[in-house]
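Only a single protein chain was left out; the remaining protein chains are all shown in position.
Chain IDs A and B follow the sequence of writing; residue 1 opens each chain.
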Amino acid sequence: MPTIGNAQLRLLEKLCNACSVSGDEGEVRRIVLEELKGHAGDVRVDSLGNVLVTRTGSGPTTSLRAGKKRLKVMVSAHMDEVGLMLVADDGDGLFRFEIVGGIDLRQLPGKAVLVGKDHLPGVIGACPIHLTTAEERKKIIPLDTLRIDIGPGGGKAKLGDRATFATRFQRNGPVIIAKALDDRLGVVVLLELVKNAPPNIDLLAAFTVQEEIGLRGAKVAAYAFNPDLAVVVDATPANDLPSWDGEDNNSYNTKLGLGPTIYIADSVTFSDPRLVRHISEAARTENIPFQFRQPGSGGTDAGAIHKARAGIPSVSVSVPHRYSHTAASIARLDDWKNTLALLHAALRGLTPELLTPDRA
Amino acid sequence: MTDITPFLKELLTAPGLSGYEDPAAEIISAKWKPLVHEISRGRLGSLHGLQPGVGKSPRPSVLVAAHMDAIGLMITGCTDGFLRLTQVGGVDPRVLPGTLVTVYATGAGGRQPIPGVVVQPQSHLLPPDIGTGPVPLEYLFMDTGLPARSVADLVQVGDVVSYAQPPVELSGETISGHTLDNRASVAALTVCLEELQFRPHVWDVWAAATTQEEIGMIGVTGSTFELHPTIAIAVDVTFAKGPGANNWQTSPLGKGPTLCMGPNIHPALHKAMNDLADKLEIPYGLEYSPRHTGTDGAAMQVVAEGIPTLVVGIPLRYMHTPVEVVAIKDIQRAGRLLAEFIAGLTADFVEKITWDD
Partner (left out) sequence: MKQLIQKLTETFSPSGYESAICEVIRKEIKPLADKIHVDALGNLIAREGSKSRSGLKIMLAGHMDEIGLMATHIDGNGFIRFTGLGGIRLAALTGGRVRFMNGTPGVISSDRLTDLTKVPTLEQCFIDVGATSKEDCPVRVGDVCAFERPFLDLGNRMIAKSMDDRIGCAVMIEALRALKTSPHELYFVFTTQEEVGLRGATTSAFGVDPDLGLSVDVTGTGDTPKGSKMEVSLGKGPAIKVKDGGMLADPRIVDWMIRTAEKAKIPYQREVLEGGTTDARAIQMARAGVPAGCLSVPTRYVHHPSEMVDTADVENSVKLLVALLRAPVNL
């Protein structure tokens, strides 16, 4: 049975401290490939850099499509994080940069960053307050005035290098503070599922790339795998802070501490209702706390997967975390543990009969 | 290397709006016929030409795509003989007033081109809040000068309108015309096919002049699915430095094609082409694309199981205006670099591409 213990925490630390901006996922890919050694025979890297793993089950064969095969279940987590790309050299160690993926501009000034494969340290500064006016301070600092400063005479950074926030992973009792919890939390869960794959299914694990810039890795991975159904493991925002006026916060998305989040609908996918029912029933049976994500905004790799080929029933299950896409995200250990427990229980309980009635 | 300018000029005088590419396809097809083994049209009208390789079957294949469609306008209606317009592709209405255009009418007079001008009504005929500011497309008209009744008979809703600016050679071996986006790349692809005629190459080469890129990379998606290449290369124009465009997204005009890098491009392919350009001393620039490139390459990379992709850029000034400018040398360099790259592909090239981790 998979579990979250010290080994998994060390792995999460290594993954969160690694730098893998969308399109440049090499460092996390290396860690994932290393972790998979000895656990799965069929591992390959495709033309976009996705890591695709097949673990054939060993249980009895029944099939929802004629031909005696087990249910082919794709489970995915994305390896990439949002970050920056150096695009112009101003000289003197100062670089103009662009944002890769969605980052609120207000999260950038005054941060330490790591640049390139060698994790060269740099900073994104801001004008000293003494030299600003009250009028100026009412406006956002525009992107084209921000620079990454690696120090004068630095010279080792080059255009095209990616950069990430420099936050180091921390664990404090039940709390984890790190960058890139979206989706390193999911990557560890998926690795544990591969290592403990239940025998009743053929598990097709996809460690995808370029989720943050358009679900591009998942699109081709789903086409290649052509599964019977898909489950996406991501990390989703918990916007559960108090409102300025004391009113109820009606748009919290999810809440920290209430357990793994099952998606009903986001802005790009309607989860297959049969899968939503199956997973929530598994949670109730196994006494695992869970919550439903507020419908409406955001998206996961399921957005690309469910539209692949002739359509793939899909659902997302995510770990709630605060301050997504910023220098420091926060999550609770229990939510993460329960996500892994819930997914394993749900996969164990899958049978082809689940998909025989029409989608409703 | 033969002079590509006459072919380019012929192509620049033909219309070929997105969805209506036949006039351009005919000219390109005639030019490619002697250069390729077989020519066909894809299901959405893209032109496919095959130069087979000499390697042992089954051979890997490279698909090089340059979109042949152009932006333009379309008739949405007629008010008192003045034709109302909508855009086909991204048109900045501020470059339109006073522009000479041609409507390809399909009404009672049969199919015929009718010349006219895009005109801006006088201020008192426009909503008061426009004043002397820029006039949105919905208030501009095409005026043919013909009487209202003739216009209503001859021109129909849905007829396409293209710019009528003829190509002009400027100094410094540059050329200006209205559909250099992306006919410049079609010319570069043609140069590549010419060079490859006499070079044995292991891989099959598919040249595709694709359709409807300006609407959303529509033609190339079908072509890539149909031809299922081993690697994909998109050739498209990119932003050249010039008045009003000087930031990190722009490259110098006349200093060579650009090699794009970022998530849309396979890093090993980029490195191979980059090293080759250095070796051959072909000047080039580097282009950084933090997300996808917004070219046919963005679509090609994610077709089916995914295809390792390259994007080569030809710097161009004043994109999407009737007076775009490119340097002929950049076209020739791009064509030559593509040909050398393709000729150098070994049978086991793809196995040797690894993720450089």
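One rule holds in what follows: contacts are C-beta pairs under 8 Å (C-beta built on N, C-alpha and C of every residue); 3 or more make two chains touch, one makes a residue touch a chain.
Everything numeric here is computed off the predicted structure, so don't read it as measured data.
For the options B:91, B:218, B:272 or B:300, the residue in contact with the chain missing from this view is B:218.
Of the options B:77, B:145 or B:166, the residue whose C-beta touches the omitted chain is B:77.
Considering the full assembly, A:268 is the residue among A:88, A:159 or A:268 that touches the omitted chain.
Residues 18-20, 42-44, 74-77, 84, 86, 88, 138, 156-158, 212, 215-216, 218-219, 221-223, 225-226 are the ones on chain B that touch the missing chain. Summarising the interface, chain A meets the missing chain with residues 248, 250-251, 264-265, 268, 270, 272, 292, 294-297, 306-313, 358-360.
One rule holds for everything that comes next: only the chains that are shown with their structure count from here on.
Centroids built from CA atoms put chain B at 36 Å from chain A. Per the touch definition, chain A reaches chain B in the complex via residues 22-24, 26-27, 29-30, 33, 45-50, 85-88, 96, 98-100, 144, 159-160, 209-210, 213-214, 216-217, 219-221, 223-224. Within the complex formed with chain A, the chain B residues making contact are 247-249, 261-264, 266, 286, 288, 290-292, 301-308, 354-357.
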